[in-house]
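All protein chains but one are shown in place.
As written, the chain order gives the labels A and B, with residue 1 at the start of each chain.
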Amino acid sequence: MSCWQTVQDYAFRSIGFGENLLPRSDFTLCQQITLIGSGLIWNVYFGALALAFGFFFAIAVALAKSSRHRILRKPADWFVFVFRGSPLFIQFFLAYETLQLLPKAGVEVFGITVETAWTTRAWAGALFVLFLNTSAYAAEIFHGALKSIPKGDLEAAEAYGLTGWQKFRRIQWPTMLRLAWPAYTNEAIFLFHATTLVFFSGFPAFRQMGDALYYANYFADKTFNPFVPYPIVAAYFIALTLILTFGFGLVNRYLNRHLPSNQKSRIRLRPQLIR
Amino acid sequence: MKKLLLATALTALAGAAMAQDVVRLGTEGAYPPFNFINDAGEIAGFERDVGDELCKRAELTCEWVTNEWDSIIPNLQSGNYDVIIAGMSITDERDEVIDFSQNYFPPAASAYVALAADADLKGVVSAQVSTIQAGYVAESGATLLEFATPDETIAAVRNGEAVAVFADKDFLAPIVAESNGELMFVGEPVQLGGGVGLGLRESDTELKEKLNAAIQSMKDDGSLNALIEKHFGPETAKF
Partner (left out) sequence: MFAACADPKAIEGLTWAACYLTSGKHIDFYLSFATVLLLLAITAPTALAMGFAGATAARSRFLPLSLLGKGYAAIVRGVPDIVFFLFFVIALDQGIEYLKSLAVCDDHSWPWQGLEFRVCQEAKVPLGASSAIWHQAYGFALAVFTFAIVFGAFAANVLYGAMGAVPKAQLETAEAYGMSQAQVFRRILVPQMWVYALPGLSNLWMILIKATPLLFLLGVKDIVYWARELGGSKTQAYEYPHPDWRLWYFLGLLVFYLCFTKVSEVVLARLSARLSRGQATAGGEALRKAAA
């Protein structure tokens, strides 16, 4: 079987297209690279969506954390503490245990039956956990950035008569993003890395559709040789990390475009906040 | 004084020579009744008894180690232990990379367990990831749901995530028996693999011969059957 044929059969195996049965004997390097690459679709899916939803929720939580009202601040504090203070591993486990307690037949809400069976599937359940997790980490980053906005900037805004929403929209928001961006870049990278835990210790794989690590594990088990599949995953992730760094770097340049060039805060890959 | 020192050195040497024969047995410790960690924190189960008896008969000093199932073969290859004794079915794929002794447990039946007798075995079936059962389910046309541990595969049936679980019949039997009629065997048992054997490195032919002879002697005098009956009950297939 040629390599091109393998690619056609397995390139989208992880999302259910192509050959149903995984290769069972005579494993080739081509099969390993193709299938593990196919699994990477899931890593990107989890990472991208959790990051996109999490971004907005994180800003809401960060604002609540900085709020003067106890009633807003306390829940936000606890949310961040619980999700940053415990391993993702345990969060997945507890989420799965809780979700499967939902009645299988669906829940009646105002006379409409809401299906619940899909919540224990990785694409929904794991995404939800990752979303909450990244929101907590990013909220901490944005909260820190809000606190470091120069006092003078805010005073100047008030002197110009900007208050409330106007002040937030024009002054706080752009400055917060600019200050938080390097740390947020790291959070994004580590979120993508954390997606490998989904099938490894969190959720069951359905119809042998899993992420990059799931297929690497499959090959390591079938070929009894861990030294080929795992380095392939590693290489894919290094590439993914480079792409992410580049993309976030472009945004960083945009956010800092008004600053004189020698003051531009370059993205330093510091592990500000990981799980 | 010198003499004393010499004597100590000699015993030390003798000890070293004898200790060369230490054979390390690797098991998983999470697959009762084959092997598990008992409440005292020691490795126990059918394979513990068989392994200890084999070592005695082959005149080897044995030591037990546990290792994750996922990396049990690579660690054997790497020399972290010398024998795998972990309920490992003899299959052609495994036989290509490691050697097996003759089986010490007859070809085991695998079976489906479900909550209802009319369960659809082509529906969602759970199995432990990277077992021969998982491979079988994937090929049977059913929807395979894979979990990392055998415990979770059964929990999945109980809570309705899966219609049935497919695993070794001998592993499932006590669970079904103790479920108060909640769980039951469904469909016909399936024969998979060529029995359970000891896994060895291909280059360790001498050790393999010794252990083969020991297994044969246990088969001949019926002691192996007695151990099987002790751990798996009277209905299990024997030699």
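The criterion applied here is as follows: contacts are C-beta pairs under 8 Å (C-beta built on N, C-alpha and C of every residue); 3 or more make two chains touch, one makes a residue touch a chain.
In this text, all values refer to a predicted model and were calculated from it rather than measured experimentally.
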- Taking the full complex into account, find the residue in A:Arg73, A:Lys167 or A:His193 that is in contact with the omitted chain. A:His193
- Message: Applying the definition given at the start, please give the residues of subunit B touching the unseen chain.
- Response: 16, 19-20, 22, 24, 29-30, 32-33, 36-42, 45, 63, 65-68, 71, 74-75, 77-80, 82, 97, 149, 151, 154-155, 174-175, 178, 201-203, 231
- Item | Missing-chain contacts mapped onto subunit A | 81-82, 84-90, 93-94, 97, 193-194, 196-197, 200, 213, 216-217, 220, 224-227, 230-231, 233-234, 237-238, 241-242, 268-275
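Just so it is clear, only the chains that are shown with their structure count from here on.
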- Query: Taking the complex as given, what residues does subunit A use to touch subunit B?
  - Reply: 21-22, 24-25, 100-101, 104, 120, 200-201, 204-208, 217-218, 220-222, 224-226
- What does subunit B use to touch subunit A in their complex? 70-71, 73-74, 77, 93-94, 97-98, 126, 129-130, 135, 138-139, 143-148, 152, 156, 159-161
